[in-house]
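A single protein chain has been removed from this complex, and every other one stays in its place.
Should a chain be cited, it is by its letter among A and B, assigned in written order, with residues numbered from 1 in that chain.
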Amino acid sequence: MSVLPAALQPTRDAFLTRTTPAARLVAGVVWLVASVVTLDPIVPVRLAVAAIVVLWLWSGLPMRRIPGRLAPLGFAVLSLTVFSILLSSANGDRTLSTVAQIGPARITGPAISAGIAVGLRVVVIALTTLLVFGPSDPTRMADSLVQQWHVPDRFAYGTLAAVRVAPFMAGDWATIGAARRLRGLAPRGPVARVREAGGRLLVMLVSSIRRAERLALAMDARGFDSGLRRTHFREVRTGWRDWLTIAAAIAVAAVALFVPR
Amino acid sequence: MTEAPAGRPSGAAAAPPSIEATGLGWTYAGRRRPAIEGLTFRLEAGRVLLVLGPSGSGKSTLARALAGLVPHVQPGSWQGSLRVGELEVADTPARLLGERIGLVFQDPDSQLVMTRVDDEVAFGLENRAWSRTEMTARVPLALAQVGLSGFEHRSTVTLSGGEKQRLAIADILAARPGLLVLDEPTANLDPPGMYSVFEQLAVLAKRREHTIVLIEHRLEAALPLADDVLLMDDGGHQLAFAPAGAVGREAVELLDRSGAWVPRAWTGAGTSRAVERATARAVERAKARAVERATAPASQPAARGGRPADPSALLVEATGVRLEYPADTSGKRLALDAVSVAVHSGERIALVGPNGAGKSSLLFAIAGLLRPAAGTVRLRALPRNGEAVEPLRDPSRLRSSEIAARIGLVFQDPELGFVAGTARDEVNASARAAGGRTGTGSGGPDDLGADGALARFGLGHLAAEVPFALSQGEQRRLSLAALALRPPAVLLLDEPTFGLDRRGTEAVLALLDEGRTAGQAQILATHDPRLLPACDRVVALDRGRVVFDGSPAAFLAAPPFEPAEPWRDGVAPGPASTPRTAVP
Partner (left out) sequence: MKALETTKPAAELLRWRTVDIVVVALLAVAFGVVFWAWGTYVWAWGSFLGPQTESLLTGVWLLPAVVCPMIVRRPGAALFGELVAAIISALLGSYWGLDTLLSGLLQGAGAEVVFLITMYRAWNPVVAVLAAAGAGIGEAIHDLIVNYPGLDDAGRAAIGAAEIVSAIVIVGIGGWLLVRALRRTGALQTFPSGG
């Protein structure tokens, strides 16, 4: 599926690739919360800078692919910023001075700064997400959640199996469209197009359900539902890097929030 | 739930069990007819059983019963008794059975769970609560057993079909089950992939550490491995259970009549009369032209019967086609490179090549579904009586309704092409789009065409069923039946016979013969060397390039692949030299 971004994988060994996904998740949530609790734009600015530095030095991810990865968000960031400014409750506050007047809409200074904060917040969230998920693959994420947080393992590994077969759906979708075109059923006009997309979606879901059934049968044949407590081939243990990561994340968040400009 | 593994200490091998069925029957919930009924046989420990029967005879159902998936996972009703060793399947929790039984399915992509090879092998051991030390020791051994040493850190996505299927076998060998059940483990594999799987099976069979139950349509490869055979008919009944060398005449005849493949060794003459006849004719034709064809340059348009081909009979022309898929990590993934093929009216071409060679991609390009990055694809409709020959046109620029009259494509996975709510409407939809006769779908007199097409493929009784609810073989036949009412000028078939029994294959060949007589151009992408003699020409692809274009006889004489034997006969090496009768 060409519209989807390609998987982002670390290209070298780095500090974060040796941390456990669970630790990175904790660190990520700390930054997420820090960026959400205030409307002062300086906080997301500081966090974004910190995230870029970490991404660059310690994530092992290829930097040149990051901008492309974040580009689709640019548009949404812009619109969220504009609307947060236009519709801010601060605009109704008569004690504040007017910065700009667009038709009937009056815009105040605090509205602008809050709007920028909301937009930047999205940037921080996107960068943080890359730092959490980027440095290791979904298998290690499942291992980590099961062994460190005791997430129910049937659900974790069942989901992992689904993630593995999910890319087949993209191929299915293309094939279904092709089959319909060949059979002379390509839609003409908007109504036919919507109906056709519905039919196509249905076939794709049906074939996905069947695929999932076959996979589940194969897993059961290998004792997945045996009722025994699963053991772990690959051990995940919390190490000093994990604690360091979490501590550093908290420290950076505190600096971003509490150090005056 | 924390429990110690109850059956045996983890890490120990299970002894091969015997299998004893007494009046075994199973009916899936929601079905009226039993899938299997009255099976009664006893397979001694350590022997290899081959199960034979037509499509829908309940072979897969028996496999599921042996693994306890039936009755413990799938709903339905159970009859009689099935004992694996000392365990009665219906009374034993599936997890206890799972410790002794390993089941390999047809499609490797829907049985691999993890993304790395060693994780994948360990998955089943983790489920069975093996300790980490035991797993670390066992995983490389299991991989070595199927010839995948050194693959530990590979991603399963990058494996070839044959490698994936051998990995699936390693997965179950790892847990050291006493009973191996393999349900068509080589469908969809290229001949070398199939070869390597059968080689591994032959080694396993010889060691006698497992009882093995094998379900296979590729009988010539499977029969040499078998000690005993179980023959089933299309009602799920047992026709015979006997040592592989001692099957009665009558049982063989009944099996043949049920529409199943029958091993050549049993009938003397051959597997199927119709296939055999078509094959013989084609071989004669091929022989006559073999010398001439083998020496002709590959790019020259095919000459039929010694005469230069009539240029207006050219129906498909692909020149210098280059096709790229968007790659997932970096760069482009090249699927086809400088591929040129010309197909004439009344010509049948076999498209062969290893898994991933680009066969399906080429069919897609010819159908105009993928736009080539370089080169051109052009085709035209057959002139109807009196009409002028239309110019060759780019299929990707045709309107959908124009395409339907010119191209028919049967996909590797037929399910993805279905558009209607019932099998009958499915056939009607195709015919209507191509401007052919159509019915109303009401079952009235207009539907005779559709019902006739369904009946040809043995689907008459399923006309009102939902297409998705049909079995794999039935779905494939339905997708072919949909092309029968209004045959297109160019017919593209992706693995048309895989998983089909003899009767299904014959119906396909009959339809193909009819189309060819009417001047249809046909391209069959296939892994089955048995089909080659029935074709006029073979085009071989390897890594996106044409490596051979010539007669089937020339191809079979010197397949352009290394090693060549699998492509020549499609028969895997069994321990044919060692007669397999006595149990040590």
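Simple rule for what comes next: a contact is a pair of C-beta atoms (placed from the backbone, for glycine too) under 8 Å apart; a residue touches a chain by one contact, two chains touch by 3 or more.
Computed from a prediction, not measured in an experiment: that's the story for all the values here.
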item: Contacting the left-out chain in the complete assembly, out of A:Ala14, A:Val99, A:Ala174 or A:Ala212; value: A:Ala212
item: Of A:Ala14, A:Ile52, A:Leu96 or A:Val163, the residue in touch with the unshown chain; value: A:Val163
item: Contact partner of the left-out chain, one of A:Ala23, A:Leu55 or A:Ala111; value: A:Ala111
item: Positions on chain A contacted by the hidden chain, ascending; value: 3-5, 8, 28-29, 32, 36, 39, 69-70, 72-73, 75-77, 79-80, 83-84, 87-90, 92, 111, 114, 118, 122, 125-126, 128-130, 132-133, 138, 154-155, 158-159, 161-163, 165-166, 169, 202, 204-206, 208-213, 215-217, 219-220, 224-225
item: On chain B, residues whose C-beta touches the chain left out of the figure; value: 22-23, 29-30, 71-81, 90, 421, 466, 468-469
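By definition in this document, only the chains that are shown with their structure count from here on.
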item: Interfacial residue positions of chain A with respect to chain B in the complex; value: 2, 6-7, 9, 137-139, 157, 160-161, 164-165, 168, 172, 175-176, 178-186, 199, 203, 206-207, 210-211, 214-215, 217-235
item: List of chain B residues in touch with chain A within their complex; value: 1-3, 5, 64, 67, 69, 73, 93-95, 98-99, 101-103, 105, 107, 109-116, 118-119, 122-132, 135-136, 139, 156, 171-172, 175, 326-329, 364, 367, 369, 399-401, 403-405, 407-409, 411, 413, 415-419, 429-430, 432-434, 468, 482
